[in-house]
Structure formats: C-alpha cells, structure tokens
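The other protein chains are all here in position, but one chain of the complex has been omitted.
This part shows chain A:
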Amino acid sequence: MAFVEVSVPAEILAKGPTGYRIKVVDYNATERRTYLDQQEYQAGDGMLVDPFAPLPGETREDPAYQKRLLADPNFHAQNTYAIAMRTLGAFERALGRRVSWSSGGHQLHIAPHAFAQANAFYSEPDRALMFGYFFRQDGQPVFTCLSHDIVAHETAHALLDGLRSRFSEPSGPDQAAFHEGFADIVALLSIFSLKPVVAAAIGEDSRFVDADRTIRLVAVGKLTADAIRNSILLGVAREVGEALETGQRGALRRSVELTPEAAHLLHGEVEEHARGEILVAAMMNAFVELWSERIAELGRFAGDSYNLDAVVEEGAKLAGHLLNMAIRALDYCPPTDLDFGQYLSALLTADRELVPEDEWGYRAVIRTMFERYGIRPQGATCDAEGCWQRYPADGRLTYARSNYQAMTRSRDELFRFLWENRETLGLSPRAYSEVISIDPASRIGPDGIALHETVCQYVQRADLFGAEFKAVLGTERPEGMRSSDRYTAYGGGVVILDQYGRVKYHIANRLEDAERQLARAQYMVDTGQIGAPAAPDRLRFAALHQQRMGA
C-alpha cells in the first residue's frame, strides 16, 4: 500500500466530493445506507484544501496517518475522485480538448462502496462507476475503490466509451478485447507517473550527499530490460496492491509473464480480458525496452550505479509519452469493428503526426514488440512505416459544395460532404448512415506552429436477415447462421481534415467489405452472439471483471 499526493484540476468541490466532471455518491446497497461526506474542501480564507493532507508533524509514511485515512469512507471517496480526475486529465491533455462521457451528462457518478460483491465496473446506462468490496478469509474487507489500478481502469472504460461509443457493440474478437486491453494500458502507464511508488519498487542501493542534496543510487544490474521485467514491474505491482489479496494476478504482473509464444495461443482466445492481455503485454514490453534504452543513456556513478531519481524520471517521461500516444491513437481508429492491427497503425500514425522524426526509435521498438506478439499493421492501407496511408490528393474528392468552416461544426454539413463523395469514399448508399462526432484536434507542429485539424466519425449500419447476407454484404452467410437470424452489420470511418479542410486521412472499415463482414459474422455465430440475448447493458463490463476477481 503506497500513499502518494497527486495534482488534480483546481475546483471548489461540493459534498461528495462533487466536482464539474465527477460526482461521488457513497451509497452502499448491502448496508442500505449512504456515508455522508464530512469534509471541507475550502478553508475560511477561500484557499482550496486537501482534507486528508498529513497534519503538521505527520508524514504520509506514518502508520497512524495511513490507518486514519483507510478507516474513513470519505478518504476512499476522495481517492476515487482524484484517480478518476487524473485519468480524465491524461486524456484531455493528450487530445487537447475536453472529453465527454458517452451519456452526454457532465458528471460521471462514482460509488466507492456500492455493494459487498467482488466486482467493479463502468455502467453506461447508470452513468456510473461502481466499486464493490469483499471480505478476505480472515474477515477483513478488501476495497476495490482503493486500488489505483482498478479505479483508473474503470475510468478509462468510461472515457473510451465517450470517444468511441461503438467499441462496446458486439463485433469480432479484438474489439471487446480492446476495451479491456486499452483500459489496462491506461491504468498501468499512469502508475509510472507516481514517482515515489516506482522509486520504492526499484529500491535504493546506496546514497551520497552532494552539497545540500542527497543522491540516491541504484545498481546498474537491476535495470536491464530483463531485470525490469522480472523484478521492477512486479515490485510496482506489489506496491499498488495489484493482487487485491485474492491470489489473482493483476494486469501488470500478467503482462510480464505473457511470453510471445503464450500470446500466440491467446490469438484464438475469445474471452476478452485474456485476449486483451496480448495488447497489454506488447505495450508494456515496448515500455520496458525503451525505458532500459533511456536508462543506458544516463550517466553512471562510481560503483556502477545510476541516480535512482533520474531513472524514475525517465520512466515517468516515457510512460507519459506512451500514454499520450495510446490515447491520441484513438483519433486514428475506425469507429467500428476495430482490430489490434488497426490500433497499431493508429498508434504509429498518432506518434508520427506529433513527432515526425523518430529520434528515440519509439515507433521502431513498438512495431517490433507488437510484431513479436503477433500484431501487425494491415497491408494495403498502411505505408512502409506501418502508419495509415495519407489520403491521396488526386483530385477525386469534390469539395466544391462544402463549406469548410461549417463542416468543422455541423454534422449535417459534414454529412453532405461525405454523401456527395460516397462513391469515392466507399460509403454504402443503402445503409443507415450518421456522423457521430466532430472534434477539433490541436497540436504543435514540428516548426512550433499550432496546427488545427478536425476528427470526424461516421458510422453505417445495415439490419438484415441471414437470407439477405449475400445480397447486402456480398458473400455467403457464415456456417451456422440461419436464414431467419437477425443480424446487424456495421461500417464506418474516421475522416481527418487538415487545416485547409482537405481530407488528410480516411481510416475506414467499409460496410461493403465481404471478407471482413464474413469473418465478423462467423465469429459472432461461433460465440453464440447471434440470436442470443445481449448481456443487460448495466453489466456489460461487470461479468468480465467479476470473473477476473475470481468470484
């Protein structure tokens, strides 16, 4: 258990705590009571205060201080608020804009002690994150709301759902797995910005005093890629209480243990968390590789050691960069039927857009690691670097009747543009079509000048019977699908407009893509998702998480 202080956007909190994006309601359904918030978040002089900051003379390491906090439900509530706000902050920083919850509401609810069940989940219809608790064999309660990992993971689900609402629809094996894998990546990478936690996991080997400051040292041998994988990451997992004391292995631990060979087997896996592990392992192994490379560039002290704080700082910077990249990649993902290979291309493209020269070799390492875990960019739509190909400026698109200014604001105007170019862009004229979002994306270009681009998502859907599969989608229906089965096929794309309003990228999974549609439908037949009831929305992410906690 580690205690760390983190920064969150300044705001005057109401009871809950309730802020402009998060509202904590500490209702416990098992105890049938709500714990009331007794804290003051603003001092008499108007200054914002942290009610759980150590008292004068106290440190965060004092056992009495820690005990006091853990015994106070209000601290649990504040912990969830802070982690959720921090995670939201990471998204907004990466994307350079406000990120909305998918419900359209402004405040996401959090219930830190929702029920006595070993489960924690994001529920879209309830606009809430619900965290359960359970009792160990010795009768002590274990709170999921105290796990940084779990809170960040659930918040990431909510944020991803806001950005790519269709990723929670039934699809091929990768899409559902992506929700899990991505949430884990966000949760894990954000741990590395908690520097005291990482420093404690690495451990100090010696120290010396230089003038007025103390330099903590760590032995070189502890920081090779293998050593990081085998001991430091596990140490971090321990520090953040990842195992929750259920004997279950958390995501970080598993990402280390999952070898490329074992991952190979998981490619046939249908269970989302397990399959999502492939993505997590690829990303975390890339992180380890890059971190060890950056450490090797640091100056060495006598006795063959590094400055521990510099090592931690490099890890934090790198994790921050990868987290940015992972989040920014969402803008470059097709809005429906995502697969891991497409996410890789999105990741590489997002980074190239931001850092055209791959000075540190990030993209090369990422590509190699993903490749090792069986994830590759997809042929024709990618360039030699594995990035999405830019949309060719071959004059085939008609811009004449579109108003660029209006297109960046009005979904109808943008749709007009898509519709007029439907043949060139490969949109089905028969399907139901909708532009679901238009977002600004700002970044600083390599010359230091701010660039403004626009990211637009559209989706198409076709509701059909098995009998119509061939007529609509261009291929025989999959084995096991009956002529009377109802089926919904999706297509859609992201159009990225540059600062002149020209299409820079068109990243799409077309509706009329027979091969892809057949693979998706066959998967859905094989996994019993056709004609079967969808899990009730509320528990969409719950069943998985419960399983993961061994309940």
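By definition in this document, a contact is a pair of C-beta atoms (placed from the backbone, for glycine too) under 8 Å apart; a residue touches a chain by one contact, two chains touch by 3 or more; residues count from 1.
Keep in mind that, in the parts below, contacts and distances are computed from a predicted model.
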Checklist outcome for this item: Among "Metallo-beta-lactamase domain-containing protein", "FAD-binding oxidoreductase", "Response regulator" or "Urea ABC transporter permease subunit UrtC", UniProt's protein name for the complex chain that is not shown is "Metallo-beta-lactamase domain-containing protein"
Next on the checklist: Can you tell me which of A:Thr87, A:Ser102 or A:Ser123 touches the chain that was removed from the display?
Outcome noted: A:Ser123
Next on the checklist: One chain isn't shown here. Among A:Ala111, A:Ile228, A:Val256 or A:Ala441, which residue touches it?
Outcome noted: A:Ala111
Next on the checklist: For review purposes, identify every residue of chain A that touches the missing chain, sorted by number.
Outcome noted: 15-16, 18, 23, 25, 27-36, 38, 71-73, 109, 111, 113-119, 123, 126, 128, 130, 133-135, 141, 246-249, 265-266, 269, 271, 273-274, 480, 525-526, 528, 531-533, 536, 538-539, 542-543, 546-548, 550-551
